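Just dropping this structure here.
For this view, one protein chain was removed and the others were kept in their places.
Presenting chain A:
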């Protein structure tokens, strides 16, 4: 029994059908962790990107080093670090939030590069033209650069959203009951790993296929020449 739902081991089919709602409970947690982690990554990435383009190199270089460090170290160790070290500094977060924070920190290194690449990809002539037309630099950014950068940034961010979803199972090591963790526990208690783990694989495939269609749709339907922000 799990989440108040009994499983039925009378036959393989009955077992699969009976554990499906249990896995769906886990699926909800997986999606929640994905969304929360993604938002943290979006915001932290923006901070890192801003620091990396700071006017002084005393900010720029440490920010680059931090990004590189986050990108080159495993999510699992970062998660353990946050999970065991934050409480020592008096910050005790629930496991779910610690996990989402770890996902956010890991992927902020990637999103910050997405922002930077998206902004740099805007043709240089656009900046020069804005300058020639005597636009203020803030106005150039919000009305010229950003509208052209966003259609490049969004599909790339979508890809990282999918990657985050695939990394959520790591959170099961700090007792977050996401889908894989739930399937593993069902397997531990019944001895039948094959069916729950295969179902998790199948559900992941369905989710990533849907998500990749979404990303492809965004990629082809966002106006390439720029998005009007009005």
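Here is the rule we use: contacts are C-beta pairs under 8 Å (C-beta built on N, C-alpha and C of every residue); 3 or more make two chains touch, one makes a residue touch a chain; residues count from 1.
The rule we apply is simple: contacts and distances are computed from a predicted model.
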According to its UniProt record, the missing chain among "Phosphonates import ATP-binding protein PhnC", "Phosphonate metabolism protein PhnI", "Serine-protein kinase RsbW" or "Ectoine/hydroxyectoine ABC transporter permease subunit EhuC" is "Ectoine/hydroxyectoine ABC transporter permease subunit EhuC"
Across A:21, A:62, A:94 or A:201, the one contacting the chain not displayed is A:201
Among A:40, A:114 or A:168, contact with the omitted chain is made only by A:168
Across A:5, A:28, A:77 or A:121, the one contacting the chain not displayed is A:77
In the whole complex, of A:42, A:130 or A:180, the residue touching the missing chain would be A:180
Where chain A meets the left-out chain, the residues are 69, 71-78, 80-81, 84-85, 88, 165-170, 172-173, 180, 184, 187, 192-194, 197-198, 200-201, 204-205, 208-209
